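Partial complex: the chains shown occupy the same locations as in the complete assembly.
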Amino acid sequence: MAISEKELFAKLSDQAIELPSWAFGNSGTRFRVFGSPGVPRDPFEKIADAAQVHKFSGIAPTVALHYPWDKVDSFADLRKHANDLGVELGTINSNTFQDEEYKLGSLAHRDPKVRQRAIDHHFDCIDVMHETGSRDLKIWLADGSNYPGQDDLRARQDNLADSLAKIYARIGDNQRLVLEYKFFEPAFYHTDVPDWGTAYAQVSALGEKAVVCLDTGHHAPGTNIEFIVMQLLRLGKLGSFDFNSRFYADDDLIVGAADPFQLFRIMYEVIRGGGYGGGSGVAFMLDP
Amino acid sequence: MAISEKELFAKLSDQAIELPSWAFGNSGTRFRVFGSPGVPRDPFEKIADAAQVHKFSGIAPTVALHYPWDKVDSFADLRKHANDLGVELGTINSNTFQDEEYKLGSLAHRDPKVRQRAIDHHFDCIDVMHETGSRDLKIWLADGSNYPGQDDLRARQDNLADSLAKIYARIGDNQRLVLEYKFFEPAFYHTDVPDWGTAYAQVSALGEKAVVCLDTGHHAPGTNIEFIVMQLLRLGKLGSFDFNSRFYADDDLIVGAADPFQLFRIMYEVIRGGGYGGGSGVAFMLDP
Amino acid sequence: MAISEKELFAKLSDQAIELPSWAFGNSGTRFRVFGSPGVPRDPFEKIADAAQVHKFSGIAPTVALHYPWDKVDSFADLRKHANDLGVELGTINSNTFQDEEYKLGSLAHRDPKVRQRAIDHHFDCIDVMHETGSRDLKIWLADGSNYPGQDDLRARQDNLADSLAKIYARIGDNQRLVLEYKFFEPAFYHTDVPDWGTAYAQVSALGEKAVVCLDTGHHAPGTNIEFIVMQLLRLGKLGSFDFNSRFYADDDLIVGAADPFQLFRIMYEVIRGGGYGGGSGVAFMLDP
C-alpha cells in the first residue's frame, strides 16, 4: 500500500500524545531517585514544561494529572494556565498506593472502611474532572498481596467489582472509567488486575463507559502485546495506552527504546483496528 | 480448619482424574521420540492400560480419546471394552495440526475451505461423542503464525469465532465445547488462543455450554495460575484442567514435579471456588 | 540414606545464618516504604534485634553490616556491643549506589575519578573489617546502563576488572572479596555483573581470596539455580548466598516462600558439594 508524503504527514498529525505531569518530575528506582536541575516545583511548572513540548512537537496537546500529586487550590486556575499555554488538561490518574491505609490494598481491600476511603478518593477525582474538563479517570491499582495465603483472591476480586461499580455510577455522561492492568509490582505474589482478561471482565461488567488501559510495560516476558491490542479493539474495550519500553520488568524506558519493531507491530494493529487518531477514542499517553 | 482423616479420604475419593489415551503411547521431543517396551499398539490396548491405573488407584474412572488417533471401526465396541474393564470413555480431543491442509491453521485459517474441513472434523468428533457417551469436546488449536505479517491477526480471530459458532450449534444438550488456550508452540509468533482472556471472550460469545480448559503448562513465565483458576471459576467458565508441570516452556512433565507448592495453591483455589469433585463440572485431566 | 533424628539435629546445628542489619529496618518498593512500629533507630538497636533472633533460634550467630548505613563513631564499641549480646559482626557490604556521583556507575564508571572514589570507599570498608573482625567484603554493584549505546560495555568491564584488582590488593590474608551478580535492576538495559559467568571470570582473574555471592533472586526467569550452585562449588568459587525468594523479579520475599522445592534442591546441591556448615567457607545470609 503506497502512501504519499503528504498523506503520511497528515496521518502523523492526527496523532495526539498525552504527557503525564509526573514525567517532568524526578524519578528513579527503589535504590535511589537522582535529581536533575530545573525540575518543576509545582503543577503549574509541570504544565509549562509540557506545553513547551507541545510547542515544539505539535502532537502533545494534553497533559494528564495525578491526584493528589497535582492538587492545587484551584483547578480552574490550573486549567486556565494550561489553556493560556496552548494545552488542555487530560486524564486524571488516581492514587491508591501512598496512604498508610493502603498497605494491603485499596479498592480490593478486605476492610470496607478502607475500600470506602479509596472510593471517596475516586469521587474526588471525578469532581476534579468536572473542573478540568477531563474525559478519562484512569485507575491503576497497586492492590495485591506478597505471599500466598495473605488474603483471599476471590473475595478481593468481588470487592474490586463492587468498588468499581460504585465509582462507575458517579462517572459523567462524557466521562470514562479506564482500568489499567499490571502483571506484578509493587505486589510480588498477586495483583488484583494482573492481565487484560481481568481488566476486560471487570469493565465489561460495568458498562459502555468503562474501558481498558494497556501499559506496554505491564506484561509477562514474551507476551505478544499487539495481539492484545487487536483483541481489545475487536471487543470494543481499548481505552488508552501507556507507552513505554522494557527489557526486563516494568522498566519504564522511553517508548521504542528496547524494541522498536514491537512498537511498529503495535501501531500497525492500532491503525488497522481503528484505534488511531483523535476520533478513535483511544488515548495515547507516554509513561516513561 | 481441622479435618478428620475420614473426611480427608472421603474428599480425596471425590476426585476423578481423566487419563488421556495418548499418555500411554511413546512421546518425545522434536529431536527424537524414544520408544518403551510394552507400549499399547491400538486404542483397545491403551484403554486396557488406563483401566489398570483405575484398578490400582480408584480415582481414574474415565479415559479421554484423541480423534482420529483413536479412531476405531466401532466406538460402541470400544465403549463396551472400556466398560467391561471398569472405566468410561471421556473427553473427545480433536486434531487440527496433522493434516497437510492445516499448515497455516484450521478453524482460524484464511481459506474458508480449510476452515470448513476443520469444522467438519469437529462435527465428526461430536458424532463420536454421541457413541462414546462423552460430555466434552475439547478443542486445542495449533493455529497461529510464525512471523509478524504472515497473516491478519484480527481476521483470524473473527474466523475463529465464526468456526466455533458453527461447531457450538451442533453441540448436544448434555455436551460442552471446551476451548483450550496456549501461550505459544507450535506457532512461534502468535497463537490464535494464547491466553485465558481470549478463550474467555470466545466462549462467552458462544453460550453456556462453552467453557475454558486451563492447561497448567500453557502460560508465560511467572504467570500466577491460581489467580486465573479463581477468576474463571468466579466467571463460571472453568471447564477443565490439563494437569502437567513445567520449568521452561510447555514441558509436559508429570504434574507437581516442578513446583508442588504451585499445585497446592491451584488446588486450594479449585476447592474454595467450587471446582472440586464430580458434581462441580470441572474435569481434571492429566496431560504428561 | 537414613539419618537419625540426633544426626539430623546435629546437622541443622552446623548451620550458621548471617542476618543483615538492614533487614531490621523498614523496606518497600519504589512506590512507597511503609513503616512499622518498633523499627531500630541506629546500628546498635539493629544488632540488639539480630541478637534476639539468635537467642531464640541458635543459628544466627553473626550480623552483616552495610557501610555507610551502619557507620558509627566506634566500630570497636559496636563489636563489643554485639559480643555482649552473644553475636559477632560479619560481612561488610559496601554501597555504590547512593551518592550523586554514582548515577552512571561506580567501579565500572567511565570517569577514573568516580572509580577512585568507589575504590576508596572499599578501602574504608576494609579498614572497618579490621575493626569488626569481619572476613568478607561483599560487593554488589548497581553499575549498569539503561539504554543501548549509553556507554561502552567492554570498557566498563575492563574498568571493573581494574578497580577490583586494586581493592583485592588491599584485602587481608584472612579476608575475602565476594562479588555478587544480578540480572537487572536498578539498571534496565545492562548490568556490569549480570550473571555467574561474569562474576566467575572476574574473581578468577583476581585470585584465591576472591569468590562469588549467589543471591537466589538475581536470575532470569526459569534459571536452574541449583545447577549454578553445583558449578560454583565444583569450580571452588562459591563464597556465599543471599537467600530470598521470588515470583517475578528481585522480589526479596522470605526465602522458601515462593518455591520451597527449589530451596530444597539448592540445599541438596550445597550439602553434596561440600558447601554446608561453618568449615565449608560458604556463608549463608538472609536477604529479605
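A, B and C are the chain letters, set down in written order, and residue numbers restart from 1 in every chain.
Just so it is clear, contacts are C-beta pairs under 8 Å (C-beta built on N, C-alpha and C of every residue); 3 or more make two chains touch, one makes a residue touch a chain.
All figures in this text were calculated on a predicted structure; none of them were measured in a lab.
Copy number for the full complex in this structure file, with 3 chains shown: 4.
One rule holds in what follows: only the chains that are shown with their structure count from here on.
Any chain bridging chain A and chain B, meaning touching each of them, is among C; the list is complete. The chain closest to the protein's centre is A, with centres computed as averages of CA atoms. When each chain is reduced to the average of its Cα atoms, B sits farthest from chain C. Interface note: chain A and chain C, two copies of one sequence, contact each other through mostly matching residue numbers (shared numbers exceed half of all numbers used).
Annotation: 37 Å between the Cα-based centres of chain A and chain C. Centre to centre, using the average C-alpha position, chain B and chain C are separated by 46 Å. Within chain B, contacts with two or more other chains are made by residues 221-222, 224, 261. Taken in their complex, chain B has these residues touching chain C: 221-222, 224, 247-248, 258-262. For chain A in complex with chain C, the residues that touch the partner chain are 28-32, 34-35, 97-98, 100, 103, 142, 146-148, 183-186, 188-189, 221, 246-249, 251-254, 257-258. Those residues of chain A that touch chain B in the complex are listed here as 148, 153-154, 157-158, 183-184, 189-190, 194-198, 200-201, 219-224, 226-228, 230-231, 233-235, 261, 265, 269, 272-273.
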